[in-house]
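A protein chain is absent from this complex, but the other protein chains hold their places.
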Amino acid sequence: MNTAPARSWTRYLRMLAVFYRTSIQADMEYRVDFFARVIASLLGLLTTVGSLAIAYGYTDNLKGWTFAQAMVLLAVYYLMDGLIEMFVGPNMRQITSQVREGTLDFILLKPVNAQFMASFRLLNIWRAANALVGLGLSVYTISRLSVTMGWAQAIAFALTLLAGMAIVYAFWLVLVTLTFWFVRVDNIEQIVWQAFETGRYPVEIYPGWLRGTLTYLIPVVFIITVPATALAGRLSGPMLAASLIVAALLVALASAFWRFGLRSYTGASA
Amino acid sequence: MRYWLEVYRINLRVAWAMLMQYRFAVLIWAVWGFVGPLVSLAVWSAAAQARGSDVAAGAQTFSRGDFAAYFLVYMIFSHLTMSWDAFEFAYRVRTGSLSPQLLRPIHPIHADASYNIGFKVITSIVLLPVWVVLFLVLHPAMPAPGIHLALSVPALVLAAVTRYVWQYALATIAFWTTRVDAINQFYFVLDSFLAGRIAPIALMPGAIAVIARFTPFWYMGAFPVELALGRLSIDRALSGMALQAVWLIIGVIVFRLIWASGVKQYSAVGA
Partner (left out) sequence: MNSTLPSLAAHETRADHASAIVHIHALSKTYRVHERPAGLGASLVSLVRRTFKEVRAVSDVTFDIQPGEIVGFLGPNGAGKTTTLKMLAGLLHPTSGDATVMGFSPWRRETDYLRSISLVMGNRNQLNWDIPAMDSFLVNQVIYQIPKREFRETLDELVELLDLGDLLTKPVRGLSLGERMKCELAAALLHRPKVLFLDEPTLGVDVTMQGRIRRFVGDYNRRTGATVLLTSHYMADVTALCKRVVVIHRGRLLYDGDLEALADRIMPFKVIRLDVQEQAAAERLALYGEAVEVTGLKASLRVPRADTPAIVGRILAEVPVLDLTVEDPPIEDVIDLLFNATDSDGSAQS
């Protein structure tokens, strides 16, 4: 190289920009998807809101949650779902299929951190549809709770959303890394969704053992409940800190596991 | 007849071998099916608890134990009647892997149906213990087994076949458009509300509860469940099965019509 390599963080930012630009370009080939997505998203919303509304038809309070409050949770669930499908999902699925087809090698051949490249190579722009529906619903439901949004609240909400995404990413990365050993578990992502799915209702409605699992083992609470609480302006400082620490910890653990998996994939640990 | 038995026997063997290869993936799919009903159960238990009394609508009442029974039976029946061909089929059309199947002198639905049966057999082996554990944990209020339970078996078989045919007909839409996401989602919405997936039909707001019992969805979903739980009279059970048969026949006719013009469309595009 005849020019000095750029400072590494600017270099990674430039890479991210070009990754996302090419992804969006590729998605433009499937423009019809956007409308199909919006329709599918609204229909899915109809089902969940409907089932919640029907249950609330028989009571005005589920374990301390009013209908309006539960709706905030649901809105954040949709927003999170959209964000994950937009940023995390396509990359994680790509890794699984690359392991199966042997094209992960091309990522390992590049003079770039493999985890970075594998985790940020793609962006599904049409899934923004779900995120937008979720965002719109969030704003609407929170306004019905007559909560006014301040800057601190907005920042806390954004931070907890990011932390939630990071937690899902960490879990998914661990599962994807498992496919280095067990190639035939290509629908392993369903485990993520199974846990995630439970998060659209208040965690209090579940029996004690499941509530414990969802809080501590798979911290679904941090993925949806905490951001929803932040949105409602009821999040305490320690809880915000806890959410960020848990996210950082899980991402660090997942990265370590990924490196371990990669070592095995290349036969270094054998 | 012997030909068909032989066809299904050999297809089942192939399906078995394939499923064994992907046994973990298969298990994940199977367990996935339990999550939805469990979440619904949690919502309704909470509702029953919040009221401090049974949830009642018209002549039907549901205690927490009744909800547990309903969703426990629903999850196992739903597993036995499920089909995923709509997703699979669109994939095949898109990738062109349908073409070799069309060249065979036998309709692809038979290989798929065998695979579907194989999937249910293999997963049931593992799901049954899971289900038993849930049964013990959730304390369902199960009625004593009797004529209703016996009648629910043929009703379940009819439901499974009817759902399979209707889903396959839906899948065939992929001949015209491979983006079937929205269509599937629409089907899922109808199925959720009308088949009693998110709540027993009796608890649905008035209009839906009335309409649902005239749609095929209820017959492919909650009908055998309510029958097994003794919530339907014998008369209603028998007339219900007759209606199941009607929906099945309609499904077969619709399917054949769509399929014929779909294949024509597919070959015209030259995929």
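By written order: A and B. Residues from 1 in each chain.
To be clear about the criterion, contacts are C-beta pairs under 8 Å (C-beta built on N, C-alpha and C of every residue); 3 or more make two chains touch, one makes a residue touch a chain.
These figures come from a predicted structure and were not determined experimentally.
Interface note for the absent chain: among A:Gln25, A:Ser143 or A:Ser236, the touching residue is A:Gln25. Not every partner is drawn; the one left out touches chain A at residues 1-3, 5-6, 11, 14-15, 18-19, 22, 25-27, 29-30, 101-103, 105-106, 108-112, 117, 266-268, 270.
As a convention for this text, only the chains that are shown with their structure count from here on.
Between the Cα centres of chain A and chain B there is a gap of 30 Å. In the complex of the two chains, the chain A residues touching chain B come out as 32-33, 36-37, 39-40, 43-44, 46-47, 50-52, 54-59, 61-63, 182, 184-188, 190-191, 193-194, 197-198, 201, 204-207, 210. Residues 21-22, 24-25, 28-29, 31-32, 35-36, 39-40, 42-47, 49-51, 55, 137, 179, 181-182, 184-186, 188-189, 192-193, 198-199, 203-205 of chain B are the ones touching chain A in the complex.
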